[in-house]
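Complex shown without one protein chain; remaining protein chains in place.
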Amino acid sequence: MHDQETPEALVEWLAAMLLIREFEEQAERASLRGKVPGGVHPAIGQEAVAVGAMRALGPDDIVTGGHRPHHHALARGVDPARLMAELFGRETGLGHGIAGSMHLSDFSRGYYGSNGIVGASLGLAMGAALGASMRGTGQVAVGFVGDGAANTGRTWEFVNMAVIWNLPLIAICENNLYAVETFIDNVMGGKSMVRRAEGFGIPAFEVDGQDIHEVNRAVATARERALAGDGPTFLEMRTYRYHGHETGDKGVYRTADEVDRWRTERDPIARLASSLQASGDLSEQGLTELQEQAVARVADALAFADESPWPSASTAPHPTDREGSAR
Amino acid sequence: MHDQETPEALVEWLAAMLLIREFEEQAERASLRGKVPGGVHPAIGQEAVAVGAMRALGPDDIVTGGHRPHHHALARGVDPARLMAELFGRETGLGHGIAGSMHLSDFSRGYYGSNGIVGASLGLAMGAALGASMRGTGQVAVGFVGDGAANTGRTWEFVNMAVIWNLPLIAICENNLYAVETFIDNVMGGKSMVRRAEGFGIPAFEVDGQDIHEVNRAVATARERALAGDGPTFLEMRTYRYHGHETGDKGVYRTADEVDRWRTERDPIARLASSLQASGDLSEQGLTELQEQAVARVADALAFADESPWPSASTAPHPTDREGSAR
Amino acid sequence: MSDEVTYSAAFREAVRDEMAKDDTVFVIGTDLYHRGGHFAQVLGLGEEFGRDRIRDAPISEAAMVAAGVGAAMNGMRPIVDLNFIDFAFGAMDEIVNQAAKIRFMLGRPVPLVIRASSGIALGGAQHNNSPESWFANVPGLRVAVPATPYDVKGLMKTALRGEDPTIFLMHKKLSALRGPVGGLDDLVPFGSAVIRRPGDDCTLVCSGGTVAKTLEAAESLAASGVSAEVIDLRTLYPLDTEAITTSVRRTGRAVVVDEAPGFSSIAAEIAATIQEQCFEYLDGPVLRATSTHSSIPYSPPLIDAILPTVTGIVERVRQTSEAFSA
Partner (left out) sequence: MSDEVTYSAAFREAVRDEMAKDDTVFVIGTDLYHRGGHFAQVLGLGEEFGRDRIRDAPISEAAMVAAGVGAAMNGMRPIVDLNFIDFAFGAMDEIVNQAAKIRFMLGRPVPLVIRASSGIALGGAQHNNSPESWFANVPGLRVAVPATPYDVKGLMKTALRGEDPTIFLMHKKLSALRGPVGGLDDLVPFGSAVIRRPGDDCTLVCSGGTVAKTLEAAESLAASGVSAEVIDLRTLYPLDTEAITTSVRRTGRAVVVDEAPGFSSIAAEIAATIQEQCFEYLDGPVLRATSTHSSIPYSPPLIDAILPTVTGIVERVRQTSEAFSA
């Protein structure tokens, strides 16, 4: 199922990244207007990791992610309107307003959910991979975590388990250099995530997360290995988030210059757009149209979310409360 | 403080190992007679790790260990009679019968305690090393864990923390190849503990744990590094436990032949004894005397424990319960 | 169908039955395949079902539970054997934030059983925690605390055929207890307490490791003319409030017996609920016979000094009967 990188496919990748960026920009703005209870963790700058990875997967493959998950959900094909409605806490949301930004899911697309606990997503993906392996479903499971998860012990328990049980798991670490305001090099002994992973016997590779081709090929290769019964792979995707950790955050932990350089020199959208333009596969007008489509879809999503009703209290109790003799 | 390995010192090391072996043999027998509530985890075969390591430490250095801790305690100079009394659950025990085999301690000797939870000892040693570093006490902390701890996430959190905080910690993994009945190679991805540790940026070395000289030199070197401000070291000590995991255990997970080979070809006591005899530093009679001393001390310890009173219920409540207004 | 087997063997029977019937049932844990678990609870199943389904794991509690949760989300019915419940502390996030909440958050059932040995026995402070009231406090979890081989088998089958995560706690000291068990489809429903001894003067509520003690206390009370009804809860969540309150409305008095240190434990919940729902029927306060608020010591006489005793239970019944019978 490795995508052949046809011009049509690449244009679709670009469109998917544009949608994510527009979605995140608008979600953050809506959040600043008080529309999103609790705020959001925008993934602006990390679009290529999500789109490049998802385009290497089959429809039944499984994906989990962490607290910064919108790009995964959108890249996996989740409806932006229902996603925005969930952020707004509305009845029409992906999780009926019960779940929220950190607990998105869409099982019809193998999207097993985002997670509020650093590292936990990888464990669920590992378990889902075990289920796939035992049932012989031919699914591969992808667990996304951030660089922050590299220092959480559970992460390495999960990796080790996937290795010894030879599971069809792809662990993707989106290394955007910071966990909230903590620079990864200040808190990671050894300073190489790939070497750390290799110590657990998992094949591990560093990938330029701002190059969607490289991302896609790395995930496709890992998926082939998994499907061939060769077990898990660990991919460190070097990437960057342009905005603060969460809605409205402006820290002093990194320089404006650093942010600027990532934005101007390595932006994954600009890179793909200009290479498509250079190869003649996308016209100036074509790009404008894609941008306009993204804007329109997100505007629709915002309107849908805004007009959607609040959930009613009767949906609140835990499902298991509805049975049994407990009060 | 690196021990100079004088003949006198080596004879003392041998005596210490003989004491441990005799103690463990008798403790296990007493346990089979029902004298030890809950049984014991004997460290027979692992004597050189404990004695070699402790003889490289200073009197104020800190030691923690796990569920198989008697050899650490004895090598650190803890009174065998009070140790045996604790195993017997008596008032005169190291922990007044409150603590037990897995919760030994002797703070006057920097022995910060054994632990019933796999991996936990290393965390406490890491924290004690932090205290040492912040207070500038010049102490080094040694945390002993088993090979089972290599797959517990917390272990690597502790190692990482010691690296990034540059703590005077020595992590010693007594790799006796099995965790209960689980062969380490079956559950450890990557199969090299040293490489796994190195991934966290900690200098790591494999040591022949059945060669007391090698053990001692490795720990002495690690201690020098720590005292020089060069941070933590990880030492994998390859060793073997001759008996079952706990009192009376006889599993089918390893061959009698394997046990035999470790016992006859690599026994740390036999190795040191015969090299001392070869060099003329210990006579046949000298060895017999050392053995007799060990037997006598342990016999005394057994008698002491057996004659000691049971603790009285008034010592049972938690100390903090004695203050405050809580019930 | 009703041969006598041990408490441990009853567990094994339930697991064996369900594994034979349902390919998706399997077990994850340490030292299972050869050793059969520390309490022989799956002894022999390794050979029968193979290494895939009697799946040995390293000492990685977080990963074991995560594996169970993820597999349960993907069509399996895992049993994660944590050995001692104390080791659940290393997997607390996976249990409380993942297993318990996924159905609520994502609408996906998590048919997972976490088995562990629990209760207060030898081994010292770190091996004798009683966190069952915590699990009962977590919305989304169910907590089973069988006291007999019959209930082990029947409750385990219910857990394995259910859709939600269950914490299945087997008391260490009951491992060798013998008794009859049910057949292939004899399920014991959750939230259904059983009256172990009928009585009229006082209700004694107990479960798991305290049932035998409580029955002894009832016997001793009978000798002095007090007729105590003994209710074995079988599950702490769901709690069979109806069985308890029905009894107390009749007897007018209640003592809750539980082995955990009593402060803020499940005994508090039961006492609070009884007085809430039966206030006008009560002739005396609902009292608790629990362990004292202490870590668990190593030496047997010290343990004995902390545990609820038969005399202690009888004494509590006296206290609640005498103080206000005048």
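Letters A, B and C mark the chains as written, and numbering starts fresh at 1 in each.
Keep in mind that, in the parts below, a residue touches a chain if its C-beta (ideal position, glycine included) is under 8 Å from a C-beta of that chain, and two chains touch if they have at least 3 such contacts.
Note that the structure is predicted; figures quoted are calculated from it, not measured.
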- Among B:F158, B:Y178 or B:F304, contact with the omitted chain is made only by B:F158
- Of A:Q26, A:T64, A:N115 or A:N175, the one touching the omitted chain in the full complex: A:N115
- Residue in contact with the excluded chain [from A:A73, A:I98 or A:A197]: A:I98
- Given B:A30, B:A75 or B:A129, the one touching the chain that is not displayed: B:A129
- Item | Touch residues of chain B, complete complex, unshown partner | 62, 95, 98-99, 103, 105, 107, 112-113, 115-117, 120, 123-132, 134-135, 137, 139, 141, 153-154, 157-158, 160-161, 164-165, 318-321, 324-327
- Query: What residues on chain C make contact with the chain left out of this view?
  - Reply: 86, 89-90, 92-93, 96-97, 100-101, 104-105, 124-126, 129, 131, 133-134, 136-137, 139-140, 236-237, 239, 260-261, 263-269, 271-273, 275-277, 279-280, 282, 284-288, 293-295, 297, 323-324
- Item | chain A residues touching the omitted chain (full complex) | 37-38, 86, 89-90, 95, 97-103, 115-119, 148-149, 151-154, 179-182, 186-188, 251-253, 310-313, 315-318, 321, 326-327
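Just so it is clear, only the chains that are shown with their structure count from here on.
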- Where the centres are mean C-alpha positions, what is the separation of chain B from chain C, in Å? 36
- Note on the structure: Per the C-alpha means, the centres of chain A and chain C lie apart by a whole-Å value of 40
- Query: What are the residues of chain B that contact at least two other chains?
  - Reply: 151-154, 186-188
- Do you know which chain C residues sit against two or more other chains? 57-58, 60, 62-63
